[in-house]
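Just one protein chain is left out here, and the rest sit where they should.
Just so it is clear, A and B label the chains in written order, and each chain counts residues from 1 on its own.
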Amino acid sequence: MTVPILEIKDLCLSYFTRAGEIPAVVDFNLTLNEGETAGLVGESGCGKSTVALAIMNYLGDNGGIVGGSIKFKGRDIVTMSKEELRRLRGADIAMVYQEPMAALNPSMTIGRQLAEVPICHEGVDMATALKRAEELLDAVRLPDAKRILAAYPHQISGGQQQRVVIAMALLSKPSLLLLDEPTTALDVTVEAGIVELIADLGHDFGTSNLYISHNLGLIRETCDRVFVMYSGEVVEEGSIDEVFQSTRHPYTTGLFSAIPMPGSDKYDRPLVPIRGQLPLPHLRPKGCNFGPRCDHFEAGRCDNRRIPLDRLSEAPRPHAVRCIRWDEIDWEAYRPDVTMVEQMEPGERVLRVEEMQKYYEITDRSFAAMLRGKNIRFVKANESLSFDARRQQTVAIVGESGCGKSTFAKVLMGLETATEGRIRFNGDDIADLPVEQRSPEQIGSLQMVFQNPNETLNPSHTVGSQIARVIKKFGIETDARKIEQRVFKLLDTVKLPRDFANRRPRQLSGGQKQRVGIARAFAGNPAMVIADEPVSALDVSVQAAVTQLLMEIQRDHGTTLLFISHDLSVVRYLADRIVVMYLGQIMEQGTTDEVFSPPYHPYTEALLSAVPIADTSFEKRRIVLEGDLPSAMNTPPGCPFASRCQRHLGDICDTTPPPIVEPEPGHRIACHIPLAELQAVPPVFSQKDDGDGGDTPVVAA
Amino acid sequence: MVIFLAKRVGYMLLTMLVVSILLFLLLEVNGESVAVKVLGPYTSIEQRNIWLENNGYFRPLYVRYFDWLFGIATGDFGQSIRFKAPVSDILWDRLGNTAILGAATYAIMVPVSLTLGVLAGMKEGSALDRTISLTSIGTTSVPEFASAVLLAFIFVFTLGWLPGTSAMSGGFDPVQLILPVLVLFLYGFGYLVRMTRASMAEVMQTPYIRTAILKGLPYRQVILRHALRNALIAPFTVIMLQINWLLSGVIVVEFFFAYKGFGALLLEASLNQDIYMIQACAMVAVFVAVTTQTIADIGYTYLNPRIRLGG
Partner (left out) sequence: MTDNAIRSARPSKIMQYLRRAALIRESWVGSIGLGIIVFWVAMALLAPLLAPFPPNAQYVPFMAPGFNLPPTGTFWLGTDHLGRDILSRLMWGARTVLFYAPLATFCAYAVGILMGLAAGYKRGWIDDVLSRSADVILSFPILVLYVVIITTFGASGINIVLAVTFASAPGIMRIVRGLVLDLRNRDYVAAAQTRGESSLYIMFVEILPNARGPLIVDACLRVGYVIITIGVLGFLGLGLPPPDPDWGGMVNETRGMAMSFPHMTIFPCIAISSLVLGFNLLADGLREVSLRD
């Protein structure tokens, strides 16, 4: 047998801080053969990036390899000299990073940054190096390579930047490519393009890949073997089929129950959070790291000693699990307890948005604009939005970055005023009412949950005082004791201990902060709550808990929830109605079932297909969109989606705004394609013939 | 770019204009007190009135202002009371001397500070970094007059190596420049070192430096090609703005070493209520400061492709 490309044995990595040694990764083993792609999956802080950087032997000033070996083609990286390492880096092992913008030098042209690699490793001259760079830019399917070579990083889009970084990694034909969350910073339709590119390059360049991600769906779509990490250890490893179909670790099963799957929704399979939160590295429990969060925990056994990685078979590279009870648990019968959701009838209409429009005025200070004399331009952040929301209903607004979701939320909250159109909230038109001019009742009945857990609470004040302020402000209670009681009650509602009232935000985890944010939003008994991506910055296992909580409170209070998200698959689990936006305009709206089944708007169809799915019993039709999201500064005169549409009809799409067709009352699609044709489109997801999944229909007809 | 330049220069002129109004209001509004300063306190009301009449101080305020402004714009600053000569005769000479002093200081300060700052910032927290940082904190803590006293005590009094004054009475003598330059350098270099260090340390933490290292570039190239260019943008601005600081520093140093420069002139004028000289010096100082600020702004924009080419 040939030597594997990468062989990691008993690797232990630590960071040394003022608090002492922090073991970031313990006992890590991995073998990667030529042409293989291995996936490393886990939540934030579990040590994925540390492993990748260790393979480059680059752990910064305070990190170090404390044990084990990393063999690259048989040579141990740990013991290499500085010069040997330098020659290896970039030439034999190359890396692709999470934030492409930050990974590129802002004051150097892309051409020079690319050319450096062959100049440094192969000693070629500048002209040859640039030529090679240009070829590679073509290979990563960047149109107009010459222009990009001369550009600075900030002049190209995020998707293009990531392609440049990939080209840079491939320039010296490395045999090992490390991809550290290469698509996390990108929009989902752009991500689909990069994922496809990476898969193809694997074939064309014959590299072996280590693919790091927190997204099980992406791992499933890109990798041959997967390593699930939790708190510095691999807890389960095996081939994709082994791990995804016969999962044998409680953490991995927990992850699968916490993420959305195609073909199910909140009524038949609610998301199940993993309770508790990730332990900090220096506060790990004795025995099994997952113990405190595990439903199968057995005192005396699980918390006794370190749990070894058990092989499930005698195969040379077996399915392995770090759990002593893996063969005792009845995996098929096990169902975590969840409260099933009852379907609710929506009540009277609370919100009606009519032809709402929001333009931002931008002064273009560039020289060219001055010459043309047109230095005032408009960003069309929202263009004739119309939809309704009813009492008790959850309406989701979905779209990629820059589609105008947050702008809409701002107008609704009165932080901006609409340029045109009406927003009727409980009968009053609030489109032109900035928050200062709204009555206290209007303000109190329309509240918001924010996106970023680290910014949603004021770090200078205690949790309790921040909730109390809202209660006082809205005049719910005035007596200090009563206010305090109500703060405690709200903390109970969001399932936080009462003594959190005295804590400061920095003592809370991300999920806990979001809970406080929810408590604050509901403190004034609002009629409607807007949640702008409330969980997208949280870890997967916590996301589900916060989402569930939000839905529960909403149901108990009969509140209308406007849920803003970029993730179509999550929305399916909580929305009654979905509004799909693109470049400031509504492309499609309807009930959740209507949006998730044909007829689709072509953009909805592409968006559905772009979402990576972790369920191996489903197959999806792959639709990869060309190019990047255009800017809202120059929206096309016809259909906004025309520049990327996979079903583009021709000139009419570019020149004429599409009509709105209504296959069912309330289900609206803005597209030139005749309805009959749209109805003939097959569903994006279909059950595999040999799949052994449940018998749920893939899509509601 | 042309528009940008025009804007910056226009803005600079506007600042000068506002400053001139302020100065005018501060020093000239009360004609009576001007007369007292010019003619001395022991003059009669009649004498003052005649003087005021002759010099047009009974005209409306705005006429006087524009007249005054026109004078300044054409280089006519009036007659110095103390030196009994046209202000401009003395001013340019003194300014030239200060320029020599400033240039000598900069010639030492900039290369030393940038080198030390880069060295310190390259490895944040290393022994070298701590040493350089603490030294720079130490030297910025000693006011110029104190270091002048201490250095004069060591080099003039104890060792007898250097002259204690820099009056240059026997013609230009570079040796007399050593102590003033040293004092200015000691007080000023710490700030520049710390700015450079902070900028360099920040750049060294950025992902693109990691990219450069993991590309396999030799460390020298990582520093020279990737780090320096980005790390020196901020210190460039600081260097330009330090000229403003230098104009303050020279007042003390020139006073102490009896160097015949601009700072000593301003001080002397102020202490003697030489009103036209004060105006002229202040206008010149502000002009220099505003000009360097404008250059700093333009340079910053030029060095920074993100701003230069729009984002």
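The rule is short, and it goes like this: contacts are C-beta pairs under 8 Å (C-beta built on N, C-alpha and C of every residue); 3 or more make two chains touch, one makes a residue touch a chain.
In this text, all values refer to a predicted model and were calculated from it rather than measured experimentally.
**Q** Of the residues B:L162, B:L267 or B:I298, I need the one that contacts the missing chain.
**A** Going through B:L162, B:L267 or B:I298 one by one, B:L267 is the residue touching the chain not shown.
**Q** Who touches the missing chain here, A:M448, A:M551, A:A632 or A:C671?
**A** Final answer for the missing-chain contact: A:M448.
**Q** For chain A, which positions touch the chain that isn't shown here?
**A** Interface residues of chain A facing the absent chain: 18, 413-415, 435-436, 438, 440, 443-444, 446-448, 450-452, 455-461, 466, 470, 473-474, 484-485, 488, 497-499, 501-502, 506, 517, 520, 524.
**Q** On chain B, what residues meet the omitted chain?
**A** Touching the chain left out of view, chain B contributes residues 15, 18-19, 22, 26-27, 133-134, 137-138, 140-146, 149-150, 152-153, 156-157, 164, 244-249, 251-252, 255-256, 266-267, 270-271, 273, 278, 281-282, 285-286, 289-290, 293.
Just so we're on the same page, only the chains that are shown with their structure count from here on.
**Q** Measuring centre to centre with CA averages, how many angstrom lie between chain A and chain B?
**A** 52
**Q** Can you name the residues of chain A that touch chain B in the complex?
**A** Interface residues on chain A, with respect to chain B: 56, 58, 61, 86-91, 94-95, 97, 99, 102-108, 116-117, 120-121, 152, 154-155, 165, 168, 365-367, 370.
**Q** Write out the stretch or stretches of chain B touching chain A in their complex.
**A** 1-3, 123, 125, 206-208, 210-218, 221, 225-226, 229-230, 233, 303-306, 309-311
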